[in-house]
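Quick one: this structure, given as structure tokens, is what I'll be asking you about.
Complex shown without one protein chain; remaining protein chains in place.
As written, the chain order gives the labels A and B, with residue 1 at the start of each chain.
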Amino acid sequence: MRSGVALKRSVLRKSGKLIPLYPTFFLVVFFLVPFTVMLAVSFFHRVEGAFFEPAFEFDNYLRFFDPFYLGILQFSILLSMAAAVLATAIAFPFTYMITRMSRKAQVVALVLLLAVLSLSEVIIGFSWSTLLSRTSGISNLFVSLGLLEKPTSYYPSLSAVLIGLVYLSVPYAVLVLYPPLSRLDPELPEAARMMGASPMRTFFTIVIPLLRRPIMSTLILVFVFTLGAYTLPQTLGKPSSWTLSVHITDQAIFQANLPFAAAMAIFLLVVTLAMIAVTSMLDKTKSEGDTK
Amino acid sequence: MEFDSVRAIDNIDLVLPQGQFVCLLGPSGCGKTTLLRMIAGLNTPTSGEIIFDGEPLTDVPSHERNFGMVFQSLALFPHLTIAENIGYPLRIRGFSKRKIAARVDELLELVHMPGVGNRQISQLSGGQRQRIAIARALAIDPKLFLLDEPLSALDAKLREAMQIELKELQRKLGVTTIVVTHDQREAMTMADHVVIMKDGQIFQQGPPLEVYKKPNTAFVADFIGSTNLMPCRILSSDTVETYGTEVKVAHLAASLKPNDQAALSVRPEDLSLIPKEDAPESMRAKITFSVDLGTHTELQLDHGGQDIMVTIPPQRQQVFAQGEIWGLQIADNACAAVSL
Partner (left out) sequence: MPTLMNRRYFLGTSAAAAAGVIAAPSVLRADTGTLKVGTYGGFFQDSFDAHIYPAFTEETGIKIESISEPTGSAWLIQLQAAARAGQVPADVSMMTQIARLKGEKEKLWLPLDASSLANSANMPDHFIHKYESGEIYGLGAVSWYINLVSNTEVYPDAPTSWSDIWDAKYEDSLGLLALVDNSFLLEITASTFFGGTAILDTEEGILKVFDKLAEVKPNVRLWYRDEGQFQQALETGEIPMGQYYHDVTGLAAADGQPVRSTFPKEGGVLDSGSWCVLKTSERQTEAQTFINYMSRPDIQSKLSRFVGTAPTVAREKTDLTVEEFAAVSSDIAPIIPRYDIYAQRGDWLNQKWSQLIAS
């Protein structure tokens, strides 16, 4: 009896703590469990010509330490970094100008952006391959303007992949940057103007430094986001521009080599997390230096 | 200036005197901030001209006007130290580090905050931030010093102290200064010249005491200080008739002619109470509220449905009880007849 009462009480006391259980539940079911399964599979033994069997071996990771795959990893990281820098560089001034427009114009601009968000990677890849094609692409426009002799094709190429990735991620970058930029007190840039700073100078000495953190978040978001892209590199790129995600997909879907795919995915995840950690640590030291 | 398809400022003709402390005064939404921002170049007028020192300003971008401005939010840069904030306009102009440092020290001295240059903005109190913002706006010896509701964030006591400090600073530097405020006390304290605005138009301007003594409209009379507005008819250039009595006025609005219906602005201190028997029926009122503030007594009376305020100097050892009926007497040569 007594223990029953005590139990009831502790349940009552705990009911207030139920709220954090909800996110915990979701994290466990939709992140921790799949991740654990993937981690386990990455150590399994690949049976050539069939599937895999439970085991604990490092073969899948060792296979990754091949100049070929390491080269792809390095390429993927550099490509995503470039996409992150370009997308942020495009999105930031764009968003800044949007937040300086009238409320109505802002809504229109954001709705248009959301419309772009609804485009899948597949459709974006398809559209850009048409736009960059010789037969119906922009080079025809250049020819009619007299800039080019005859139409040419700009895909598949590394620049086409980069364009596709940047196009894919700019709307996300804008959505991340919009809230902090619209919260930016308009009097801050105005003050700089009054003190003699040209609009450009104001932008670089005031607006950008004030929004260093949102800019960092945007860079990281686009970096991670584009690392996972696997359709655009294969639609718009030559095989040399295929990223690690493309190879992971190949292994998982076409080669049925889940252990190797899992090992590559885990490795990519670890490298990504490490890079984010280093970045935010550098950022932290910098801002601590600021307050001193 | 078009502002959400409503004209915020309309047909303003304003000439501001050099070297003076000017207050743009009016209720919120009257267009005073818009006018200030036009002067600053932050808003562009749809038509008209702004001329400064004989040169048209309209096409000069704000960053080339060499004005100093203190914003309502102060707009101090949180990512810069105090010294970096104050030195910002100097850095933009390419001054050497040593020169900037020297000027920053000088400015900190000027606003009575020496030696805080290395601190962060977040470490300052409201009043201190105020001073830094002022110092920053003055860093380049601006040709024009603009302040947009600069003291509105401060508590009453500090605000009064800052008003005086700001006024002293302006006198010392001799810089032409324009302050936007909705607080008439603030304007009276600081300004050499006040500009009263409402609905995007200028109602009256001039030295504060003159505007106080000689308002031209009921709005100005009521906005500057408190007043009782009584319906009146103009008899001559110095006499009006109100409630059947003739009153000699100190000021008659220029637009008024004999027989015009107008309002008589009677300041509470220009009214006195006399025994009801000595006053005509139409000038009797009942006391509805009375408070002795020590320095003076404030009374509120019901005069035929209209509330009337009266201030009694302390030397009168009279007791005024609620409910009593008294006669109202308007001082001659003290009041102003104003247009409605």
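To be clear about the criterion, contacts are C-beta pairs under 8 Å (C-beta built on N, C-alpha and C of every residue); 3 or more make two chains touch, one makes a residue touch a chain.
Remember, it's a predicted structure, so these values are computed and weren't measured experimentally.
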Worksheet, complete the sentence: Interface residues of chain A toward the undisplayed chain are 34, 37-38, 41, 46-51, 66, 68, 72, 122, 125-126, 129-130, 133-136, 153, 156, 231, 234-235, 238-240, 242, 247, 249-250, 252-258, 260
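Definition applied: only the chains that are shown with their structure count from here on.
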Discussion item. Quick check: how many Å separate the C-alpha centres of chain A and chain B?
Written reply: 55
Worksheet item: Can you list the chain A residues touching chain B in their complex?
Response: 185, 187-188, 190-199, 201-202, 205-206, 209-210, 212, 290-291
Practice prompt. Mind listing the chain B positions that touch chain A in their complex?
Written response: 40-42, 61-69, 71-73, 75, 77-79, 88-89, 92-93, 120, 136-137, 139-140, 146
